[in-house]
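This is the structure I want to talk about, given as structure tokens.
Here the complex is missing one protein chain, while the rest keep their positions.
Naming follows writing order (A, B and C), and every chain is counted from residue 1.
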């Protein structure tokens, strides 16, 4: 019988395992880490496809056993993954309460709940939020910077966006109410909320056609709402484009040569174009 | 019995009350002013929700008493607010005739009118314009500057916008008339106004589908109108984006350091990036 | 009996009348010229409204006499205007064959033709092109410059626009054909041209819904076409915005101070911002 390892060493071993798991699960620098991400991505997509197929009457009737088996297979895999993530997290509490920690839990909870609570099939749809987990993998790779640009532009224009949305909401409420008076319940505009729904359908140029004006006055007013919606779309686009152009320009100017201090290099520049020094972005 | 205050003092007291009310009602610098705005915002939303629910047959039948009571509660609150606003306004005439003064009056008038004029229920919808009053609260806060950018960009491009809308209106009239000849009344294109309505529905990419071409020639022409509409949307967007980018750039350049006169600071810059002086925007 | 004026003087008088008419009809600098434009604009709109109302069964049945009388009134007014334009044009041949010369003629021709050719009511719709004549009045005023910007941006990007449209047309043809195979005639995709029409309706995000995919594979493919159309719209917008921004910037830089040669003034600048000299744009 071997000597049990002294406590300190055991702790080190355990810490070594935790570190290794952490590198594999959260890192992308090692081949094992990249393989883990690829397999996880595949499992996420496959499990969402299973949820989808299960909702189709044909597959649900034809292959009930297979779908159930697959579902439990993915649930067990994701449960194991969740356990490993909690175990290897540098700060466990931090992970458990983080956005992705909650998403990871919600990805497995509905399956277990369906065992206890009868008739929880509507809950099963929650499993689709597994898809949100692909953003975790995204988080680790080069796309982060690109998403950063988009988010920065969105954040910088939040003031304008709030003004824009308030205007839109006021507009559809007023236009919907007017249309309710013009067309009335006999042409499908049953009440103000439904008329506001119509106004949104029209202003956003979606145009289902489930409710559409029948009277000449109503069609005239609809014409006005449509042209307004057609033109207003320029506003969010303009806001976002102007902010994105600015945030991209700012980033370009932020690349400064460490030798000659020249700034304003291109985003992907590798060398300073004045003195030739290599740039480390 | 106390001595009545001398006229001048009474005037001062009254002026003091008026000033206090003015600060609370129109200002946002004091806690009372901010609380007033928050409560008002809540009341506006609640009253609009009541108007909406009242239009839904189910609620109108189920809770007629409650809805009526709530409606009169909000009307009385808004009447009191209107009275206080008129009383505390530095220039009463100016307020009464201002845009928001008229909106404030229109927000309470329909309820009183419904007492006198029988069958004025359609008038009740006017109460929805209460929603416009939220922009008054907007006016007072930080979003003003953001709205200012949007309005400046819209104003600067008014010439181009007029040219754009005239072209659009001519286009839909000509396209609608042509479609009236191509498809004719037997396929739903009953007359030229209806055909113009179709042209607007199509060009703005709304596409209800209540009227759609049936003949090959009509579908071919519709294809042309759709692709045109798809491409033309670039015009208002381009106009607005270019103007917004310019107005944002101009504002950036307008931030001048009071010490070293450097201009072109970022919009949210707090210090001059050349000499470190604090900037007061 | 008065002496007839000597030929040279008569020619001068006639030339004087022609010049006067030219100034009134084509100019905008005199009050008479501006009045003429306003009245003409009004007549154009009124005559187009008459054409529209005439197409509505109700008005056509109720007021046949009135509509006919108004139509002939406008036709005679426009005929007189046409005659005066030909008479006062500095180069008559040039005017008659110009774009607006042809439009002016087409605006009156259908009414006369309807006297000779029986059953020419479809021809009557041609009268709607009278609306194009409002651009003539536009041509003379300040909007010209704004339209100039838009046209310059469109012209500068013509190469990109041709590439874009060729790609779009190829795309809808290939997508439409594929959908014809996927869904087939039994789901409304009767033949390739109709399927291409569907592809255009979908790609441009119009979405009538008169033809829509029924099979899972068809809906999957439609999903792909829709997302493509949603993203592709960025292309014309991007092209136009980038060109417009450039053409606006170029024009700004083209305003050069005649005294200190500083360039890059704002479009509406009245004084050089370096030396204060008045700028004559």
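Simple rule for what comes next: a contact is a pair of C-beta atoms (placed from the backbone, for glycine too) under 8 Å apart; a residue touches a chain by one contact, two chains touch by 3 or more.
Remember, it's a predicted structure, so these values are computed and weren't measured experimentally.
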Hidden-chain contact residue, picked from the options A:43, A:73, A:95 or A:149: A:149
Sole contact to the chain not displayed, among C:25, C:89 or C:242: C:242
Touch criterion as defined above, residue of A:109, A:134, A:174 or A:228 at the omitted chain: A:134
Residue among A:66, A:125 or A:275 that touches the chain left out of view: A:125
Hidden partner interface residues of chain C, rising order: 159-160, 162-164, 166, 170, 173-174, 177-178, 180-181, 185, 190-193, 196, 202, 205-209, 212, 216, 219-220, 222-223, 226-227, 229-231, 233-235, 237-239, 241-242, 245-246, 250
Residues belonging to chain A that touch the chain removed from view: 48, 51-52, 55-57, 122, 125, 128-129, 131-132, 134-135, 138, 142-143, 145-147, 149-150, 153, 161, 164-165, 168, 193-194, 196-197, 200-201, 203-210, 229, 233, 236-237, 239-241, 243-245, 248, 266
Interface with the unshown chain - residue positions in chain B: 205-209, 237, 241
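We adopt the following convention: only the chains that are shown with their structure count from here on.
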Where chain B and chain C overlap in contact partners, by chain label: A
Over-half contact-pair match to B-C, picked out of the listed pairs A-B or A-C: A-B
Homomeric contact chain A-chain B: same or different residue positions, threshold half: different
Rotational angle, Cα trace of chain A fitted to chain C, multiple of 5°: 180
Chain centre separation (chain A, chain C; CA means) in Å: 44
Residue list for chain C, restricted to those that touch at least two other chains: 205-209, 237, 241
